[in-house]
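Only one protein chain is missing from this complex, and each of the others stays in its spot.
Moving on to chain A:
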Amino acid sequence: MAPSKEELERRRIVGVELERVSNVTSTDFPGHYPGEDHSWNLNDFKKKFKIDIHKANDLDYEFDLIGVDASVANAFRRILISEVPTLAIETVFVHNNTSIVQDEVLAQRLGLVPLRGDKKGFQQLRWRKKSSDEPAAEATDFNTVVMTLKVACTRNHATPATETDPHKLYFNSSVYARDIKFAPQGRQSSWFSGAGEIRPVNPDILLAKLRPGQEIDLEIHCVLGIGQDHAKFSPVATASYRLLPSIKIKQPITGKDAEKFVNCFPKGVAEVRKDKAGENTAVVVNPRKDTVSREVLRHDEFKGKVELGRIRDHFIFSIESTGMYNSDELFLQAVQILKKKCTDFQEKLMES
């Protein structure tokens, strides 16, 4: 016995009530509803599954992921944050550091600088075992990228005596990420050449400030790592999703209330339109723009007239890359990793 269309629709909605969220968990799994078959079916999935891309910049990517369970969407999110490998500064050899920033602090700051370079080149790189594992893997051109940072501050004698701006008064009074220079080892010069040279994504990150006589001289080793290990390896500023809001007007809201209703939402969510009788009535135009502030539930005049909810399997996914990969590539990588995990798991299952 198949459920009615209304019933199916009801099950798709996570209820947004005044003080609580209801029907949080999905129920479309086998055995939950007696007499209904909810076993996974590729054809059904193909029919329901949909991806709509809404925004696609290099660093900012937003798309709708429709027709999957929360666990799947969450798996992508989690993999994006913590399991897509990136290159980051791991070891800093301090030859000299007379700046005010202490060695450990400087190293930590350097670690958080996102790097970029030829994406094909990155495919050549391999993991490097941690030095705490015995025996420690030796640094090779396959697993370690070497960079240098050598800056010394000097006085600019050409400036007038009244000058107070340190940028004009001194050379190199500020050390920026752009001062980190790639020192290719072995075959790296061919992998990362020209525009594909390894360099910080954002050249203007301030690392330290210097004054005449102070200098920083470092050798920097970068390795591949994952976000689980340290946040610096995370390829995303954040990856997250939200459910598509749904706003249902159960009884017509008219007149002044309509105005108020529209103002309860961000711009573009609802509008006042003339209905057939020529009266001003509130209609929902674009629930996607709603931020789920629940403002409408606060007002007594809308009690019982409006029902808020979110669509359980409609994820508005957003990925903000830190710059090593483009956001869309990252999602594909996340899919690859999940796929790999599944096949690995399958293999292990088969073995036993």
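Rule of thumb we're sticking to: a residue touches a chain if its C-beta (ideal position, glycine included) is under 8 Å from a C-beta of that chain, and two chains touch if they have at least 3 such contacts; residues count from 1.
We adopt the following convention: contacts and distances are computed from a predicted model.
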Protein name as given in UniProt for the chain not displayed, "Rab geranylgeranyltransferase", "Mic1 domain-containing protein", "DNA-directed RNA polymerase subunit beta" or "Gpi16 subunit, GPI transamidase component": "DNA-directed RNA polymerase subunit beta"
Full-complex contact with the absent chain, from A:N41, A:T140, A:T159 or A:T238: A:T238
Options A:N41, A:Q102 or A:S190, residue touching the unrepresented chain: A:Q102
Where the unshown chain meets chain A, residue by residue: 14, 16, 19-22, 24-26, 70-71, 73-75, 77-78, 81-82, 94, 97, 100, 102-105, 108, 112, 162, 227-228, 230-232, 234, 238-243, 266, 291-295, 298, 310, 318, 320
